[in-house]
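Below is one structure. I have some questions about it.
In this view, the complex is presented without one of its protein chains, the others remaining in place.
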């Protein structure tokens, strides 16, 4: 396992940490505790949790015999003991935690205290990285890398949770107005601008849906890195759930190069797609009735709510923020189906579709362990492995995903009724 | 009906408006949207709603034929039309509104915008008052007075809602620390200090429970002012539900001069009061089981959570923050009962108990209209009259009640399972 | 306290017991476990519970020092010990019980076993009554009388619960068809026939609403018998909640001699009564929205569902099966109000309205204890006294009430949203 050179890791660490803080630059203080629903978390909580992760798994004194290399020498003083409770997400091995639906109640600690803590964590991390590099501690560096990848995931979550929260405000606020956009040094680009550029780059309005035939046969998918282990080298990082690489038999299939567009999805709606039970899974049909779904999550008439506020919907843009149930029903209506994740990975590896940076793409595959899967050792083993029921895999990445965080073997996952993330849809079919 | 002299009303108006704003001085910005439960509202919402009330019922242009005196001449420009929706509480006649459990989602408008609006409303109100005084418009001035009384009610609500919200934070924050208290010119006194002073003034630790015998017979209770009308003179202001004054027959009864203390209530708990169904109303017993009640709302071991944070509980202090069900069960355990509101009013009118400034006192009386009751005309008729089911009356006032807001005939009311307000308990019995 | 002569009590006892059993004569076996909602109970459960009451409070060996007169000499063998659990309704002092919403799951014991038990209980009761008479045990006889009154209440409950259950069956079955009605010796008359006869007897279609003026002043209401005691003499029986007799001051008032009719209520509906929030209590308006109420419970177009199945609704018949909220809203719409229970009792005592046998009549009075009220001693003290919150009093009796069970001072009570009982509405107003 090759170590990352400190010269590369340290600036990257600081860049990632700073980017998280830059995300709240345009918000009002009240926005920091906004929690629109139980599934979402407030921005301040994301900022705290991503520090908690480093403190808990890297900076905390582990006691006799379990000390991290140089643990005490760092001189890092953990935060108020109760913060462990506040900012633990779901790690049972770490202990009890603030109930998820009540994260919005945490108006204290105030943001200034959280930001000061973040600074202390970042400083301690930098010192720790140098020690780990010096000691050639690959496992320790792998945990640092995991924490950085974790923080990048939360950058995306922060934005999609914010969109959900703002969508519930009758004033329809823009978290990130398009106008006057002039990103500073480390400031992230406007997400809405990223969305527009990414699908334009993918061919945009001029591209027509085109079917690509793929041969099938015995293929290999998954990350070639070790299963259940953590890898310190950035180029080869992967989550435990992406491994092991393994064989899958595929029948010949077809897949579309483009994502389904707003205009195409509007045709489904116009054809009474949301009123025809035969197009839906039974569980999905019940959800449609209960929640009164009639369109994707953020459609409002001919407009669409976004992080840039309410904007006219562009027909050629890929349809976004829809549930697996809607994606599946649309595919059935279109006489097609969703690709399996193996089909997706084979096509993406071959460069056939535009895979990254626009929208996560629902697959037909339930989220389950790969053959031979073993979760990472220790508490971080709870990271992925315990969520492998009642969810579907999404592949690719989206306009909210931080740069450098996308990967061919990446397995994102959500329940089939969720639709607040930046999800889209690509059709497949039997050849 | 005597008009209030402008010389008295204008400073009072400004004092009341400023006091609302002073209440949030010690809060963090994130606290402003804190909503601990559906029954409570965020502080910022209270600040907005109390301005909405004036705008809606006094400052808004009423259109041809319905114009308020001088309406347009005020030059008042109403807030963003959508704010009507955001800050309407429950007035059906005004239109739809933000669902109460979702007031905490209103991170926008930011506090600066709300405060700027408040200033504009206050300014316009001052101009309006002068016009109304000049025109001798008693009805208009009565509406102003109603708005001020309304704002005072919300000052109390803001504080009890804040206490509820903070009580759900594991950090147990103090909204208003006792230490270093040095109230400024218009700054309200610390609520916890007010509590300590008020019951000390009422006799405090040295007072023993003393029973006072009252003769009964045909008595009169209720406010002598007109039923259903609004009265512009401050000394005679009353809500519509306090009138008309009417006859009630009372048997001879006894009533305690003191409120029940923490020590007395602790004896009830020690005697398994929360485990003995025979002491409870059936509906209350079900609540005790469902919510796992074992003590008053803010008791924590020998400590008590308050707006000054977690503090040792003083045995001689009156027990507070309990539901009608708990008050009723305690009284039954003590071989006594709660006073009816007529009994309370007769005893208070005679100066027998310490009635005001410590805690609201539960009565045995369901909240129903007095004989001959008529709600105020117009939309403000929704103020009180539509809540006359499934609630009990509380009398007196409490340490959170703004100065000058207490009154012999005041009828406060809450559902029997509510206990986040500053409620206490006084015993009564048959003579 | 005068004892009932055995010559009168024994045949009455047997008649009441047999009448319960006659009520299920026309049912299918499957109907016996029908429980339409949590508030209602299956017919078989009613038959079991009314025997349980006698076994628990009169026939069970009470152990040393607490033996009932002649308890063991009766030779009565209690039922399977688990039946205590199955058929206890809400007596905490007796012990735990089958959760109310799950009574419909009790397909066992089969009806034959329950009926056999009933027979054993009736036989033992007859022997007990003779012993109690011989011993002059007034308290014991009072408990027998309480058990008989209790059983009569459950006869009414059985029928209204059956109506609720059948109303949920798309086949709209008639529990008790009108056709071919030829009641036998002890067989009860068809409830629907009783309804038709009772309101016809009260003046029927020819009677016009007529207002009666009543003077008011200091009046007495309530039962003159002792408070909290049980009375063995049938003529003077009363539940504890009807006592003590006490003074009430009444302003002059008006009351209608007739109940509100279907035609009158239809006018309220035609005038958008269910769409106008200003007519409703806030709590009631929320219920109207949540449950989608648009008419009384059993109205179906121009028809009405009843124990005789679906039948055309008669405009002149009194409107029935409505909640307190609907009664209150109708009264407000009509420019009137509901009578207090004191007003009702004064008017009924003077023979002014037709009080009994048609429909229970909602009053404006919350169900609370009379001044000086004390519940009956022992476990039967739970009979009435613990339900004195969040309910309203109904007065009179209805077409489902067994003959001889009505009484001037009777206080029936239900929550304001309930409407499956035979409730109606009489208007009152200020004089």
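Miscellaneous remarks
Each chain carries a letter (A, B and C) given by its place in the written order, and its residues are counted from 1.
Operating definition for what follows: a residue touches a chain if its C-beta (ideal position, glycine included) is under 8 Å from a C-beta of that chain, and two chains touch if they have at least 3 such contacts.
As the structure is a computational prediction, the values presented were derived from the model and not from experiment.
Just so you know, the chain we are not showing touches A, C across the whole complex. Residue in contact with the omitted chain (choice from A:11, A:101 or A:372): A:372. Screening C:17, C:44 or C:386 against the full complex identifies C:44 as the residue touching the chain left out.
Contact residues of chain C toward the unshown chain are 28-34, 36, 44, 80, 82, 85-86, 98, 102, 104-111, 165-166, 168-171, 173.
Counting over the whole complex, chain A has residues 90, 92-93, 218, 246-249, 251, 277-278, 280-285, 324-325, 364-366, 368, 371-372, 381-382, 386-390, 416, 430 touching the chain that is not drawn.
Here is the rule we go by: only the chains that are shown with their structure count from here on.
In terms of inter-chain touching, the protein chains here are arranged end to end in an open line. Centroids built from CA atoms put chain C at 39 Å from chain B. Centroid to centroid, with C-alpha atoms defining each point, chain A and chain B lie 46 Å apart. Annotation for chain C: no residues touch 2 or more other chains.
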